[in-house]
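For this view, one protein chain was removed and the others were kept in their places.
Up next is chain A:
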Amino acid sequence: MTCPEEIVEYMHDYLDEEISSDSERILKGHLQSCEDCRNYLYELKKAVSYVKVPASITVSSDFTERVMASLPQEAKKKGKLKGWMMGHPVVSAAALFLVLISGAMLTSWNQGEDFSVTRQSNLIVENHTVIVPEGKTVKGDILVRNGDIKIEGRVQGDVTVINGDRYLASAGSVTGDIKEIDQAFEWLWYKIKTSAKEVSSYITTNSFQ
């Protein structure tokens, strides 16, 4: 073949649809006069036409379903939290318990706007102020809610004031603890402590029986 070397290069450029118009003119002119090169280009075109997959070869009809079935399930929406909870059942249960309990307790905190006081003998109540009169003794714990307490006498037990102030006169005395609770969180903590005490005393009582 005594053809110019670049003719084959032009053929490839032509097949890639990247040939310049000048080169294309040269290629076409040459092909008209050269049977070998016409055959060469035909062989190239034929070869690549075989690369196409014939229509008789197709992908299985259930291909998409199989792909979808193979996808990881935890990637689904909300799947992450669910998966985590399944992996940590005890923690999840405890967390759920705490959420419900604190919800209930905070509700009782918000609802408890009314003044209330533990019923004990010798207590005087005046305009939301509880008075332990001078020279008198109250036997037992006192819980005052949404009110103040003035202690002029003696209390044999704990005094707890929720949403209020306590005044302890110099003559007054309390044998147990005195506590003021002002914050919701403290109230919650107080409730939890009390419940825990009750539970532990219940367990202790039962185990000794």
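Simple rule for what comes next: contacts are C-beta pairs under 8 Å (C-beta built on N, C-alpha and C of every residue); 3 or more make two chains touch, one makes a residue touch a chain; residues count from 1.
One rule holds in what follows: contacts and distances are computed from a predicted model.
A single chain of the complex does not appear, and UniProt lists its protein name as "RNA polymerase sigma factor", one of "Electron transfer flavoprotein subunit beta", "RNA polymerase sigma factor", "C-type cytochrome biogenesis protein CcsB" or "Carboxypeptidase regulatory-like domain-containing protein".
Although one chain is not shown, part of chain A still touches it, namely residues 9, 12, 15-18, 40, 43-44, 46-48, 50-54, 56-60, 63-64, 66-68, 70-72, 75-79.
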